[in-house]
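Note that one protein chain of the assembly has been removed; the remaining protein chains are unaltered in position.
Going in written order, the chains are labelled A and B, and every chain counts its residues from 1.
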Amino acid sequence: MPRLVSPLLFLLLFSSCTKTPPVARENPPLPDGIDTARVEPGRRGGVFIQSVPGEPSTFNPLVSEDATSGGFIGLFLDSLTRYNAVTQEIEPGLAARWEIGKDNRTFTFFIRPGIRWSDGAPFSADDVLFTFQAIYDPRYPNRSAFDLSIDGKPFLVEKVDNLTVRIRTAEIFAPFLEYVGGVGILPKHRLGTAFQDGTLQKAWNVRAAQYEPQTLVGTGAFRLRSYQPAERIVFEANPHYWRADSAGVRLPYVDFLVTKLVKDINASTLAFATGQTDAEGLSPDNVAWIERFAKRYDFLVHNRGPSPNTGFIWFNQNPGKDVSGKPFVQPHKLAWFTDRRFRQAISSGIDREGIVRGVLFGRGQPLWGPETPANKKWYNPNVTQYPYNPARARALLTEAGFRLGEDGRLHDAKGNLVEFTLNSNQENQLRVNMATVFKENMRELGITVNLAFLDFGTFVGKIQDSFDYEAGLLGLTGGGDPAGGMSVFSSKGRLHQWHPNQKTPATPWEARIDQLMSDQLHTLDYPTRKKYFDEVQKIMSDETPYIYLVTANAYVGLKDRWKNIQIPPLGSLVWNLDELWTVFTP
Amino acid sequence: MTAFILRRLGTLVPMLLAVTLLVFALMSLAPGDFLTPVKAQRDINPALIAELQKSFGLDRPWYEQYLRWLGNILRLDFGYSWTYKVPVAELIAQRAPATILLSLCSLALAWGLAIPLAVLAAARPGGWIDKLTSGAAYFALAIPEFFLALLAVWFAAQTGWFPIGGLTSLDHDFLPFGARMLDIAWHLVLPTLVLGLGGVAGTLRVLRANVLDVLRAEYVTTARAKGLPEKIVLFRHVLRNALNPLLSTVGYAFAGLLSGSLLVENVMNYPGLGRLVYEAFIREDQFVVLGSVMVGCTLLVIGNLISDLALAWSDPRVRYGR
Partner (left out) sequence: MVADLFQSLLRRPAGLVSAILLILLYGAAALAPFLAPTIPSAQDLNRTYHPPTTLVWQEGRLCVRLYRLVDPSTATYEPLPGQAAPLRWFSEGPPYKLFGLITSKTHLVTVESPAALYLLGSDATGRDVFTRLLYGAGISLGIGIVGVFLTSLLGLTIGGLAGYLGGWADSLAMRLTEFLMAVPGLYLLLALRAALSSRFPSDATFLLIVVILSALGWAGTARVVRGLVLSLRERPFILATNILGQRPTVILFRHLLPNTFSYLVVAATLSVPGYILGEAALSFLGLGIQEPSSSWGLMLGQAQDIKIFMLNFWWLLTPGAAIILTVIAFNLLGDALRDAVDPRFRLPGR
């Protein structure tokens, strides 16, 4: 690639990928509590290069609200437990093991003895205590405090001894282990002063990362080496990491992890396709041309199967009125939207296969429920499906009292013309395409759909605050524990978009979903939870408050030279970065 | 001259006030605010949102927010970025050099290429150089900058001759000084070409017309009559006078480049002010927007000032008046 300006330029890092490693790494002795990775032992050295669209806004987990920042924080802060993305199970992390009390509310974590922070300071139960103290401190409002509480009641965290921590929840809390696995433990010896001062939220901001990267101390596989805004972030191997392979070589194998910061997904994709990065998640429409570069830059494109992302259309079923007394939705339209047969008819009228074939280049599948097959632990395959069938759609509409006028347009029983406006945000081209297909599909049924694309902010304002819209098209990232869907499925929820923030459930089926969601949250037994959540998915597909559209397949491209690659169905594709290694073939 | 400079800088104050007030008012008219995307996430507590709103001052009316910001400005506190939790001044100081570098390079390209071409074209109006350059200029002026930027990205991807985006290579920090400069220059090539092309064409057209005007002047005839070589006539006598009207437009040209670089930076993934501003606008990160608007206007006024000074230096007839 750099042929023009010759070997001078790509001197150090690039040569290190291909020849002997020039980096001398510290090698402190392994602690007693070292975790032995069950992987094929590899060789140390090499640089892993990736690119990320966007820019981290902070490196402080108490401030972070976006996924980009969260991703970087996860690289250098580890938690008591660890999520195995391939098995979708919880595994030991900084805690070697844990015990669950008889009441199903008390969890005792046993920390690995001898492990250290990346600056060499010993790790202890005090750090865990400090982390929870910081999260629950009212001076530092943060999203974890909400996740780690039940009805506003925080967990009770106690230090048993220097290496043992006991956490008790107010009630049985199903996703406890998964949520605790998301809490990066903070170093008390580094942040204790800032915590006392009340300046904890200003700590570890991007400026600190830029000028004092060594102060960002963690337990993760990597530690920050340098950060240049809008250009790149360089992490180096943490010499005190708590994992090693069976040959006693401390992980991670790679010396450096370089992340190029790029403007958007397009730029990121392009960086991979031109051989500049080692791994990249790819959208289905780009797979075809990227594969043409595979030989030239020695990479392979893997199909991960369906992505966890959902896309759906819904109708505003909010019966409320605005301050001037005007109903959010015109009453005759509200009557259509709250009629299940109308929603089912719309669903049957959508050519999902066509969307997959035309818009997604055949790389995707129709979606019928709130979870996609990617969430293999919770996905219910037996939900009601509505294959493309205009005849059935017309039959359902007739049954609900609609009839076609002489002009070929649909009218309801009272003679009102069936017409509505579909809102969506304009930033997402795939969504724009789906909306235009939907409009054409509805025209076949005699329904007139007007499209209105708004800025994301305006759109969210309509959905959440002013409620003055008729129908919306949006997507949510699915996957993970059903507890994460409380705000969507529960009728009290803020993201229960068709009718949010209900005082009491408006319909019997919403009441049933409320009950099921509450029940699944208060048991630790997986089969029981699965049974409850399966029923939630089934009800959602029967009642179709969300008319699900399609889910695209997810693809990843990976350079051939990396070993120990395990591609998970969802989440980050290089979740096990610490285990990756490469042979140094030129 | 000092008085002139001071007076010109004095006009900056009302202008900055007006522009920031306008931009702020418009931004607060726009629906949603910095916290809107946060509201759309599925597991954020409404209480947290309310708390953040309060700490950002977003619960106050917009004029109160503006006055508070203005008060801080008087104490040289430009606010901090809600996105990055970093003072705005620092953020801009980080990004501005890259944009100024790009703009200066484009300006240099525009002048470096346009001056000789314009003189050559005007020396023989209707000749092949003239026809070729004016044809190319028409074309260059007609291509939307972002479209050209797209083509450049595609070109870089296809050939692999130039880097796609960024200002430095991965190994930049490890290189000796000379190689580092080369590295930056190599990254600047495509953005400079894209941003500068329109400038080349515009300058070329204006300069060609100026040169043609000057060629009709009597002193040129005199110079020729004295038997001076045509080269000296063209480049010493004609060019200097033809450049004068152009000097006064440098300030505007610079402003144009700042606007243009917003698009080019975003398409070409260049780490400058334009990307920062655009993101800040989209996210409604108020203080960053206001800060960048101020920097943009200030640069413009300074650019105009410098071009006036340059004009006064090159043309003795100009006096420091209004």
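Please note the rule applied: a residue touches a chain if its C-beta (ideal position, glycine included) is under 8 Å from a C-beta of that chain, and two chains touch if they have at least 3 such contacts.
Owing to the predicted nature of the structure, the values given are computational and were not obtained by experimental measurement.
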Response to the item:
Across A:451, A:506 or A:524, the one contacting the chain not displayed is A:451
Discussion item. For the chain left out of this view, which of A:147, A:351 or A:543 touches it?
Written reply: A:351
Response to the item:
The one of B:120, B:143, B:228 or B:312 in touch with the missing chain is B:143
Worksheet item: Just one of A:359, A:397, A:463 or A:556 touches the chain that is missing; which is it?
Response: A:359
Response to the item:
Across the whole complex, the chain not displayed is touched by chain B residues 15, 18-19, 22-23, 26-27, 29-31, 138-139, 141-147, 150, 153-154, 157, 202, 206, 209, 213, 249, 252, 255, 258-259, 262-263, 267, 277-278, 281, 289, 292-293, 296-297, 300-301, 304
Worksheet entry | For chain A, the residues touching the chain missing from this view | 266, 269-270, 273, 285-290, 292, 351, 354-355, 357-359, 361-363, 426-427, 429, 432-433, 435-437, 439-440, 451-455, 458
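Definition applied: only the chains that are shown with their structure count from here on.
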Item to complete: Just give me the whole-number Å value for how far the CA centre of chain A lies from that of chain B.
Response: 38
Response to the item:
Touching chain A in the complex, chain B uses residues 30-33, 36-48, 51-52, 55, 83-86, 90, 94-95, 153, 157, 160-162, 164-171, 173-175, 179, 182-183, 186, 266, 269, 271-272, 275-276, 279, 284
Worksheet item: Across the complex, what residues on chain A touch chain B?
Response: 1-5, 8-14, 49, 55, 57-58, 60, 63, 65, 141-143, 145-147, 201-202, 205-207, 226, 228-232, 258, 260, 262-263, 267, 270-271, 273-274, 276, 455-458, 460-461, 463-464, 476, 484-488, 494-495
